[in-house]
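One chain of protein is taken out of this complex; the other chains stay put.
Read from first to last, the chains carry the letters A, B and C; within each, the first residue is number 1.
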Amino acid sequence: MAKVEAKRGLSEERLREFLREMLLIRRFEEKVEERFRAGELPGFLHVAIGQEGVAVGVCQAMEDGDVFASTHRAHGHTLARGTHPNAIMAELYGKMEGCSHGYGGSMHLYDVERGNLGANAVVGGGLPAITGAALAFKLRGEPRVAVAFFGDGATNIGTFHESLNLAQLWQVPAVFVLEDNHWAESTPESQHSPIRDLSKRADAFGMKVMKADGQDVEEVHRVAQRALKHARDGKGPIFMHVETERLVGHYIGDPQVYRDKEQLRELQETRDPITLLREKLGVSDEEFDDADREVQELVDASVEFAKAGTDPKPEDALKNVYA
Amino acid sequence: MAKVEAKRGLSEERLREFLREMLLIRRFEEKVEERFRAGELPGFLHVAIGQEGVAVGVCQAMEDGDVFASTHRAHGHTLARGTHPNAIMAELYGKMEGCSHGYGGSMHLYDVERGNLGANAVVGGGLPAITGAALAFKLRGEPRVAVAFFGDGATNIGTFHESLNLAQLWQVPAVFVLEDNHWAESTPESQHSPIRDLSKRADAFGMKVMKADGQDVEEVHRVAQRALKHARDGKGPIFMHVETERLVGHYIGDPQVYRDKEQLRELQETRDPITLLREKLGVSDEEFDDADREVQELVDASVEFAKAGTDPKPEDALKNVYA
Amino acid sequence: MRELSYREAVRDALSQAMRQDDDIFVMGEDIAEMGGSMGVTAGMLDEFGPDRIRNTPISESAIVGAGIGAAMQGMRPVVEVMYEDFLTVSMEQIVNQAAKHRYMSGGQLKVPLTIRTQGGAGWSPGAQHAQQVEAWFVHVPGLKVVFASTPTDVRGLLWSAIYDDNPVIFFEHRTLYGLKEEVPEELEPIPIGQGRVHREGSDVTVVATGRLLHEALKAAEQAKSEGISVEVWDPRTLQPLDVDGLVASVKKTNRVVVAHEAVTRMGFGAEIAAVVGEQAFDWLDAPVERVGAKFVPLPFAPVMEEYVVPHAADVLEAVKRTVARDA
Partner (left out) sequence: MRELSYREAVRDALSQAMRQDDDIFVMGEDIAEMGGSMGVTAGMLDEFGPDRIRNTPISESAIVGAGIGAAMQGMRPVVEVMYEDFLTVSMEQIVNQAAKHRYMSGGQLKVPLTIRTQGGAGWSPGAQHAQQVEAWFVHVPGLKVVFASTPTDVRGLLWSAIYDDNPVIFFEHRTLYGLKEEVPEELEPIPIGQGRVHREGSDVTVVATGRLLHEALKAAEQAKSEGISVEVWDPRTLQPLDVDGLVASVKKTNRVVVAHEAVTRMGFGAEIAAVVGEQAFDWLDAPVERVGAKFVPLPFAPVMEEYVVPHAADVLEAVKRTVARDA
């Protein structure tokens, strides 16, 4: 299915789906923020507002059987890959109906059935396993691809380099998606990397690079399709360098003392992937509001669902340590 | 001193010194091998036969106050930086007169007075501290340079990448010397790296690369001088990529089952840095034999010295844990 | 006297030390503009500038290792590792390098490095942001290990750690940063290797660290109302351990409970139990009771997290169990 579209470009209908997906992520995360501020949500929460195009573009290009590893900023990837908002919201509330049954939380969303091998709260922590999953696919001759999401900050940690090296050396079907939002928490790229074009870090292993503008979901999707196909066809892993913007704080509640507020506002006005797609498609206010209402309802329902969910029993904590 | 020579090239006299230095390392290591096979030496021993040009070229370009970190293959660097053969041989015999007083062994040769911050038995283990030493020099405004030696195999471990990144980001006076002998133990470069030109790994951090043929000690020295000057002048770290050959096994006793014996013999015949320099200088057999006899005597004496050395008392093991 | 929070006490020790000695600097992730993920270094960038309040990339191996290298040159770096869970990333540098350079060089080198880190459960940081791993480092010759539980202690101990000529792994507990206390006007260094009796008692000694010190004090208060006299003792430094202080208390009370937030199995309490057994076997009227987290990773759901890590009630129960035993 995806392949045919890749040739003739995406249908408007499909792009409208993408818009709706991005909107769902946006509204979901805004709701998370609201509920956190209301004191209802425990844990550390990181939203990906501004980066929805990456999640939707990549995840929509993945196929059944593909797997991925996410990061501390995982709601978008997880929603975009089809996990129901109810399951994610329930997880954030620590309920058994959650996608990790209350054991994981926002930084550890899992949905193995949909290929989500886990969000990781250790920067770079999930990359080696993606190389390993891809190795398993290769050894077994399965036409599956393993995808790793990670940020610009993660390109400074050893596991990143080791994982890319192994993947390229062994020519495994993996796609490494760098969500380059130019910040690692409060640390701007200029303070964590001596180079501006982080795709050079893939050159160090001879890995093929594909670039995309993360604020253009259509482009992300197109490039992701090529990347996945390349990997799936046994041509080796791909480093997908996606420039994007974190239009909010690092974590919910971050006052962003370190950030120029004027620049941030400008980014919010000019680089919001939802606004950009909406304008590109010429979606009317009415149509947009309809979609918005629809996703808002989904999101509101997810909160209802989560709150009505089952708290684990304290002793449930003793389960699932060993298989 | 070194600077003037750099401009007009090295004097023949200086090159003859280099030859003698390389010969000293060669004979020292051959003796180590002999004594190991005689059952006199404990521990794991790795000789750098074939790589003497790197050790001599780089170490002779260093200045007083400069520091370095070595690897499991450390005899050459340590000798070339001026530690007396007696002190090294005594260390290999586990004597108190050893350069690490019997606490270290071949893989942990230290000589802090001469800037040797330690040979490291963990691949890549010494690199971060070189970045840190260089940072200290920078913070204190001292015109000193920190040098890290490491092999091609080490370019696959996380600390290597992290250390280069930090060094370049902070523009510290460090020189990273890759001794690229194309083998990591039994693993050929093609099995551990997907790229053939490992200097690309420095490009990933925008670090300036300087290349040298490690079998040509004069070239190594010239390049090392430039590298050290660049770092000392505050222009940032240098990645010095030196191609060299390991003309023997990984460790003493290694049967090298993994290696093409024909190719090895060819390398021994065509790429021996001692032979190459000898031919370049047109050193006569007589002159060579004289030099050889002289270093042999030094080496023999070092064995005498070591054997006559003092064994630590068992309880000495309890010292030097804490300062 | 003035009042300082635990957070402010850490900052005060760092700042005072840095004012006095140019060789001291701090590096870590997001410690500059943001003041660290726990706000400990807030404001210090302004005073000391970016060279000495040094933001780093996410490279826990290299930043610990860079600290080692600077320390070997005679500086006194303080490296902040944001969560102690990430000590796992720098484990090689800590264990094989920092702890061993002095020894392997036969005494030629010193590594006066302090690694500050923090962790702990509470309001669900989850399995990778809430571990307590201090026990590992107690097993590593060459390291010193500190775990500070009050503003006064954290200030005085951090000072000593910075000026110690050895690598010190300095544990703070996340839930304590807001804790306030009157502290001496002048910073009083606290020697590494000295425990502290927080409360005297005669029936049982509770050995407690970090957050559990405070839980133990609560438990002691409750026990008092039930007629049990509890001595509460905080080793404060786990390596070296104040064996004399420990044994003195045990010989007085003849009963011991040891409490920490780390999982019980192979936790620091095991070492306490072993040492007490070795040094005071004949004085012991009951088995050493260990209170620690259950043997599971930290779960997310608050109700499970709460269940997994120990609280005052667990300490109290252990106290009662031990005094209930016949001598």
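Convention: a residue touches a chain if its C-beta (ideal position, glycine included) is under 8 Å from a C-beta of that chain, and two chains touch if they have at least 3 such contacts.
Quick caveat, the model's predicted, so the values are computed rather than measured.
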Neighbouring shown chains of the undisplayed chain, as defined at the top: A, B, C
Sole contact to the chain not displayed, among C:6, C:48, C:103 or C:177: C:103
Per the touch definition above, residue among B:115, B:128 or B:153 touching the missing chain: B:153
Hidden partner chain, touching residue among A:60, A:86, A:131 or A:225: A:131
Candidates C:9, C:135 or C:176 - the one touching the absent chain: C:135
Contact partner of the left-out chain, one of B:76, B:124, B:173 or B:236: B:124
On subunit C, residues whose C-beta touches the chain left out of the figure: 85-86, 88-89, 91-92, 94-96, 99-100, 103-104, 126-128, 131, 133, 135-136, 138-139, 141-142, 239, 262-263, 265-271, 273-274, 277-278, 281, 286-290, 295-297, 299-300
Absent chain, residues of subunit A that touch it: 67, 98, 100-104, 108, 110-113, 117-118, 120, 122, 125-137, 139-140, 146, 158-159, 162-163, 165-166, 169, 319-323
Absent-chain interface as seen on subunit B, which is shown: 42-44, 91, 94-95, 100, 102-105, 107-108, 120-125, 153-154, 156-158, 184-187, 191-193, 257-258, 311-318, 321
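The rule is simple: only the chains that are shown with their structure count from here on.
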Chain of greatest Cα-centre distance to subunit B: A
Averaged-CA centre spacing for the pair subunit B and subunit A, given as whole angstrom: 46
Chain centre separation in whole Å, for subunit C relative to subunit A (CA means): 36
Residues of subunit C touching at least two other chains: 56-57, 59, 61
Where subunit B touches two or more other chains, by residue: 158-159, 162, 165, 169
